[in-house]
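Every protein chain but one is kept in place in this view of the complex.
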Amino acid sequence: MLKLEGVSKSFGGVAATRDVSLAFADGSFSAVIGPNGAGKTTLFNLITGRFAPDAGRILLAGVDIAGLDRREIVRRGIGRAFQVASLFPTLTVEEALAAAVQAHQRRETVKLQSFPLAAAVSRAGEIMEMLKLTRVAGILSRNLSHGDQKLLDIGLALALDPKVLLLDEPTAGMGPEERWQMIETVQALWRAVHMTLIFIEHDMDIVFKVAQTVRVLSYGTVLAEGTPDEIRRDPSVIEAYLGKSAAA
Amino acid sequence: MTRRWRDLGLAGLGLIVLLLVPMLGAPPAIRDFIMFAMAYGLLAMSLNLLIGYTGLVSFGHAMFFASGAYAFGLAMQSGKFSIPAAFALAIAFTAVLALVIGAICVRLNEIYFAFLTLAFQMLIYNVILGWVSFTGGDQGLMGGIPRPKFLGIDLADRTQLYVFCSVLFVVCIAIMRQIVTSPFGYTLRLIRDNQERAAFLGIDVARAKLVCFVISACMASVGGILLALFVSGAYPNFGFWTTSGEAIFMILLGGSTVFLGPIVGTVILRILTDVTIAYTSHTELVLGIVILILVLGLRKGPLDVIAERLENRRQAKAQKVRDAADDASGKKP
Partner (left out) sequence: MDLEALMRCLGTGSCVVTQLTSGMIIGMLLFLIASGVTLIFGVLNVTNFAHGSLYMAGAYIALTLYQASGNYFIAAVGAAVAVGLLGVAFERLLMSKVYGSNVLMQLLVCYAVILISDDLVKIIWGPSGLSMGMPAEFRLPPLRFMGGVIPPFYLFMIAAAMVIGLALWLVIERTRFGKIVRAAAVNGPMVSALGIRVNLYYAAVFGIGSALAGAAGALAAPVRSLTPGMGFSILIESFIVTVIGGMGSIVGAFVAALLIGFTRSFGSIGFPLFVDGMMFLFMALVLIFKPSGLFGRPHR
């Protein structure tokens, strides 16, 4: 579904991404891991069109989307949630989701009817159900707890009916119990909706328990990829995280 | 749907209240005050579409106030147009002007946008001042504005003029209300709150901003036309930067987060100015100090403060709903 071929990107002399080639199967649930500075978020930025790659192709269902305008990439089905939840502070949860859905339904310029449109409300309601946000429907986005904010962030991406959903550290900033709740919600989401889900994560327990495949990035290149078991035993991965002495 | 009817009902009520004023024998001074407030109120309300709802701080909005007044005045002086035709012409002219200026400005960041709208406004102001043969220069449009009858309405009659302006005013407010409560209105709020994310939702941010800019300019031009009718002329200071500054100040005084806030601000400012003039000629000094107190002290208009309290109460209720649901499902807070 999503394939990167030889993708590279430098920022003023610093090579953030170097000749990365990855393939994500349709409907798969994969994790991207790696030490800090490995280029994971940059990868997401390249896929979503925030920057254009210096070289390489990014194929979505066989079509190269590298360098396309961000809005076009979104329209083609790439959705993203952010490391730090990027929300609309003055809108309530249902307003924000309804507004996101209405944009996806291309009705965001309608001036002669009242907001929210019925079609948008029902879809927003579905999303809230899936993410267990119905209980906070009337709460302003800025008043949400950290965990709910992250969930709303995902919800805003879901509103676009993405074929590929990128989650940038969905459990960041959460305590151990909340983390498992979050990843379970994400997993349930993935089972309910057919999409290719890719998430960046630092908690290894979660990654190894939940992901189907794992890709490891280090210094902008792909260090290893495989099933959780294969990765767990891969010496280069251990070295990247813990240093030479641990790998020995 | 019920909210629509409620809003329309309130608009109708407002119109009735406005119309009752002359009928109940209020002195002409009150009527004049209201006319001024309606014209400047439209300027402030239209500017708030940009500032309060879209997050676009324009410091040159008065240019559209002036373009409406001058276009209407010149059209009427030419003798070739009826009042409704001149009206439409002035609005159309302003729309085209706003389209051109907006297309250049909306893609810029906050500070450049504010500054560039200011710069364009001063350009237009200088054109008005300089083109003496056409606009009368700093004397303004001379010779008054002819008011031929149309559809049996005679705007030379003060009362009929008042009614006409009141109706136009309420209609414009109703239109703005519709826009603000429509899906488009919420798209604007998305842009205001988080432009990056709005773009990530597939929204054409520049286009939405441009559309809002043009609509807002047209509303401001109606205000300019009302003022031109009222004073039977058009003057360069309609488009001077201080008029834009006053409009921003009106929004601050009344509150930018409440729909009718700017109108309240308009009224407060006029009263403040009238009271100040009675005691001292140094209105600018007093106004400047008031602005500083508001900006450094409250940081928002009084209506904003009230609206915030109401919102907090609503939020408390919503939070109770959430807490109840969490307790029921065993979630730890």
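Here are some notes:
Chains: A and B, in written order; residue numbering restarts at 1 for each.
As a working rule, a residue touches a chain if its C-beta (ideal position, glycine included) is under 8 Å from a C-beta of that chain, and two chains touch if they have at least 3 such contacts.
Worth saying up front: this structure is predicted, and the values here are computed from it rather than measured.
Note on the chain not shown: across the whole complex it touches B. Screening B:10, B:89, B:119 or B:175 against the full complex identifies B:119 as the residue touching the chain left out.
Set against the missing chain, the residues B:17, B:289 or B:305 yield one that touches it, B:289.
Remark: the omitted chain is touched by one listed residue; of B:17, B:30, B:85 or B:108 this is B:108. In the complete complex, the residue from B:146, B:245 or B:302 that touches the missing chain is B:245.
Within subunit B, the residues in touch with the undisplayed chain are 51, 57, 59, 104, 108-112, 114-116, 118-120, 122-123, 126-127, 130, 241, 245, 248-249, 252, 282, 284-285, 287-289, 291-292, 294-296, 299.
Throughout what follows, only the chains that are shown with their structure count from here on.
A separation of 42 Å divides the Cα centre of subunit A from that of subunit B. By the touch criterion stated above, subunit A contacts subunit B in their complex at residues 48, 70-71, 74-75, 80, 86-92, 95-96, 98-100, 102-104, 107-117, 120, 134-140, 143, 156, 159-160, 177. Residue ranges of subunit B in contact with subunit A, taken from their complex: 1, 3-4, 178-179, 181-187, 189-190, 192-194, 196-204, 208, 211, 311, 314-315, 317-319, 321-322, 325-326, 332.
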